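Of the protein chains in this complex, all but one are displayed in their positions.
For chain A:
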Amino acid sequence: MKLFSSLVITLATVAALVTAGTLPAFAAGKSIILATTTSTQDSGLLDYLIPVFEKETGYFVKTIAVGSGQAIAMGEKGEADVLLVHSPEAEAKFMKTGSGMERRLVMHNDFVLVGPAKDPARVKGSHTTVEALKKIAHSGALFVSRGDNSGTHAKEKGLWKGAGINQAGQKWYQETGLGMGQTLSVAAEKHGYTLTDRATYLALKKTLGLQILLEGDAKLLNIYHVIEINPAKWPKVNAAGGKAFADFMVSRKGQGMIGKFGVEKFGAPLFFPDAGKKPESLGL
């Protein structure tokens, strides 16, 4: 009997301590919501950049890693302060709605087409994306798509369209609805082909057993922009914080860090800093 009552008392005390003492509260103006793509988190880039930014500015960054589609949707609702995304067409549309303030080029890397080493559709050796996708479609070999409206998914749909192939609903075309890392795992397990950004692929390469079968096509460029959300449209947005983060990403320091990221581990950078360049110079 006593034990039960003492348990109740102990629990209540613990509860009081936990709620009172811990949960650090951040002053409203000091936290920033960054909506971004899974590739920046899964590749480890943000874990490397954000602590430096936080230390330098005193802001606390709440990173919400979702697909670019969802990140942009969060921006449209004023639920984020700053976006780091890679879906240029969707971004352009977003800017037209007036939800974004400034959109700045940050960095690029590229997409690669990966698939099983056996390469049942004989994609290897293709010179263009169009050729490679046609081979996959004609052979009926499995293609695993993100299917989540992310930047990669948008890119992939554009490539199918460009190749004149209606991939949606085909038997050989499966959509996971998952992030890049998980989609790569699914493709590896099912011996399928998929389109991925190079950074996530390199970060996961050791566990996958998938090979790069096509790279270097100008159409496979993957460009990241940072966008500040417009406080005139959404008064609750932390505009100063969003600007500070965007400024950091394009600053000399931020750009230098981006260029060095991954060199030690993979022998080559995962992202190439592009701040200040014109998108046209990248072939857009």
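A few remarks follow.
Here is the rule we go by: a contact is a pair of C-beta atoms (placed from the backbone, for glycine too) under 8 Å apart; a residue touches a chain by one contact, two chains touch by 3 or more; residues count from 1.
Heads up, the rule we're going with is that contacts and distances are computed from a predicted model.
A chain of this complex does not appear here, and its UniProt-recorded name among "ABC transporter permease", "Molybdopterin-synthase adenylyltransferase", "Peptidase M16" or "Acyl carrier protein" is "ABC transporter permease". From the set A:G67, A:G151 or A:G181, the residue in touch with the chain omitted from the display is A:G181, counting the whole complex.
Chain A meets the missing chain through residues 1, 3-4, 7, 11-12, 14-15, 18-19, 22-24, 28, 33, 38, 41-42, 44, 47, 50, 60, 62-65, 77-79, 178-182, 184-185, 203-204, 206-208, 234, 236.
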